[in-house]
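Heads up, one of the protein chains got dropped from this complex, but the rest are sitting where they should.
For reference, chains read A and B in written order, and residue numbers begin at 1 within each chain.
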Amino acid sequence: MRRLGPFVFEPRLSPPRYIVFGVSVLAVVVALLAAAPVFLGYGQNPWQAYAAIGRGIFGSWPSFSEVLRRAIPLILCGVGLTLAFRAQFWNIGAEGQLLAGAVAATGVALFLRVPEGLRLPLMFLFGFLAGAFWGLIPALLRVKLGVNDVISTLMLNYVMAYIVEWLVHGPWKGPTMRGFAYTDAFPLAARLSFLPATRVHWVTLVLGVVMAVLIALLLARTRLGYEIRVVGQNPDAARYAGINFTVVLSLVMILSGGLAGLAGVGEVAGIHWRLRSPSHISMNYGYTAIIVAWLARGNPLAAIFTALLFGLFFAAGDYMKTTLGLPFQITGVFNGLILFFLIGFDLLMFWRVRLARKEGAWISQAGS
Amino acid sequence: MKRILAVMLAVVALGVLAFSAEKIKAGFIYVGPIGDYGWSHAHDVARRIVDEKFDWLETIYVEAVPEGEVETYIDQLVRQGCNVIFTTSFGFMDGTLAAAERYPNVIFAHCSGFKRNANMATYMADFYQVYYINGLIAGALTKTGKIGYVAAFPIPEVKRHINAFTIGVREVNPKAEVHVRWIYEWFNPAAAKEATEALIAEGCDVFAFTEDSPTVVQVAAEKGLPSFGHYSPMYDFAPDYVVSGQLVHWEKIYEDFLVKIYNGFYTTKNLAHVDYWWLLSQGAVEVGAKPGMVINPKYEAALKNYVINHPAFGKISVYELVFIRLNQMADPGITFDPFQGPVYDRKGRLVVPEGMWMSYDALITMEWAVEGVVGPWPGEP
Partner (left out) sequence: MDFASWLISTVSRALAFGVPLLWGTLGEIYAERAGVVNLGVEGMMILGAFMAFAVSQSTGHPGLGLFCAALIGGVAALLHAFVTVTIRANQYVSGLALSMFGLGLAGLLGRGWEGKPLGNTLPTLTIPGLSRIPVLGPMLFQDQTILTYLGIFLAVVLWLLLFRTRWGLAIRSVGENPSTADSLGINVTLVRYLCVFFGGLLAGVGGGYLSVAYRPAWTEGMTAGMGWIVIALTIFAAWDPLQALWGAFFFGALYHLSYRLQAYLAPELLKLMPYLFAIVVLAISGLGGARWRRRAPGALGLPYVRGER
């Protein structure tokens, strides 16, 4: 129990859903209030600006669909990361794993001779495998050689980005691109179709939701899921119980990397239709997904919603840049603020607040 | 006679004005932040110039747009009433074309690409002549015979510039070499700095580059070595060491294009063959350390004292040669091109035969390296 001024805080171990939802909404609202001065600084009325953004995004199906489209890679990467984080494996490498998937998909799309009907399924299959491979490396490095997972996954992001750079400047440079560093465009059979009147490549979206459900089931209902949770929560107990760390962490990272790989397939097959410079394939989706997974608190199904929230942020950022004519950096300031408030309000979620019953010394920290 | 003509022109102009008095709202889409002091910055400077110049013109811009997202941004600009949209990165090409087909009533112009449509033109201001002139000067200034070039990406545009630069260098100093380092980024001060330091360590003593920051200029100046500015005026960063450089005037192209739309000359129906490839003679690019200063006065004496025996002009100082070549290329009836034959690549193959000039297509797809270029050359045929 803690006391702060006239309030008493009591810990609450598992907050009910409505509290989580309510507090999150409250956090966003307060963050919007806190960000208001930024708009004033640029001569905009913040309330009108928020209203305009809201109308701009929710006003029509095509503009709302942008939220969905931007959320797709975040769902896939985020769901994969919830799994890794459950096993206490710090996978900072979704960015590289996503790019690995994009590379494999491009290889299948442009260079593999297969029946056209099989092309897209194979792209997803090989994209998954490539992402899984890129995720498996740090898992094995950690289990076998004790290499810290944060550093290996982070470094492998750079390595994969330069591999992509090398491919588009070298062996895969498209003959029709007049020397510019892009591969040729994918054939029609390697492009994903859109929902009507949008650019939402719905196959990847459905895949993301299905994967979230499957991973949730895996975690909750299977022996592997149980082992993953034990490895994450209590490594010593896991060792005592004879759980094979190599197998569990390898499987976790195969799935986590593979899902990010699928996101990469979606990006190249649904948006770019070619491989291009890595910074334009992924707008830091792999890094943003870390936040998505954390806000979801390791729950794959919740990751769908936190991913949508970030899809909303991205879409709102686009809107602020174009329609309100604000400098693009404002998006960073804005998203940073909202994040601070979202995690800061955790306090309210895990602590029950009430007024102190009795008069007492106003001490900020009374041991329980 | 002249007066009558002028009056007639005025009447015609007024008539055209009366017919196309609509306002133009132009949207500009940049790939980088306008604070990059390079490519996107230069386009935005030009936007502001035309915006101030014409009261019938309203402009808006969007910066830092990822290449794959261009269609989303075009949608939003169209929704805001833009009837002319400029997209300023090669990677925007396919997205711009798709949008052009979707919005047949909006005029599009795409920078540096090669796909056009009835309502989509292309434009580019290219530096290869400017680099050639810079090369002449660099060849005269090097003492070690090694000139450093920090290059962004091994793509034809950059390769063309390095080649033109090297041709200039070798014209006045046949033994000099141009050492190239690639940084694989358009903007990265740290990479540009270390690449420059690497070149200095190898004995290079004059520098040119393709990167969006004044890093190379500053690093060279610290060591007391001359360099050539790139894209934006960089004279102020090292007044004693920036000899000359490449300056761009996108506003020349924007002004011409927008005025022609305003006058009804360009419409959504007739742009399929409109391709601006503007060079020195149209004023879209300029040789200079800063606008109006072709050669930094501190280096005039050295260039005047550097006299060569030129095959075409006999005994001539490099200073004079620079202005002769500049006039030959700035004149509307261009009488010289850096790539006029014979040109050999560094593997000894004749790439431009004697007496020939390169076609536009050959220029913009250039992959080979000219004699005198030293260093890696990814994609070399």
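Worth a mention:
In the analysis below, a residue touches a chain if its C-beta (ideal position, glycine included) is under 8 Å from a C-beta of that chain, and two chains touch if they have at least 3 such contacts.
Everything numeric here is computed off the predicted structure, so don't read it as measured data.
Note on the undisplayed chain: of the listed residues A:170, A:187 or A:325, the one touching it is A:170. Among B:190, B:301 or B:350, only B:190 touches the chain that is left out of the view.
Only one residue from A:141, A:243 or A:324 touches the chain missing from this view: A:141. Think of the hidden chain as still there; on chain A it touches residues 141, 144-148, 150-152, 154-156, 158-159, 162-163, 165-166, 169-170, 287, 290-291, 294-295, 327-337, 339-340, 342-344, 346-347, 365, 367-368. One chain is missing from the display, and on chain B it is touched by residues 33, 35-37, 41, 179, 181-184, 187-191, 193-195, 197-198, 200-202, 213-215, 218-219, 222, 232, 236-238, 374-376, 378.
Criterion: only the chains that are shown with their structure count from here on.
Our note on geometry: chain A versus chain B, Cα centroid distance of 40 Å, whole angstroms. For chain B in complex with chain A, the touching residues are 33, 60, 62-64, 66-69, 71-73, 75-77, 79-80, 90-91, 94, 114, 153-156, 159, 184, 364-367, 378-379. Listed in rising order, the residues of chain A touching chain B in the complex are 62, 66, 162, 165, 169-170, 173, 178-182, 185, 199, 267, 271-273, 276-277, 279-281, 283, 318-319, 321-323, 325, 327-329.
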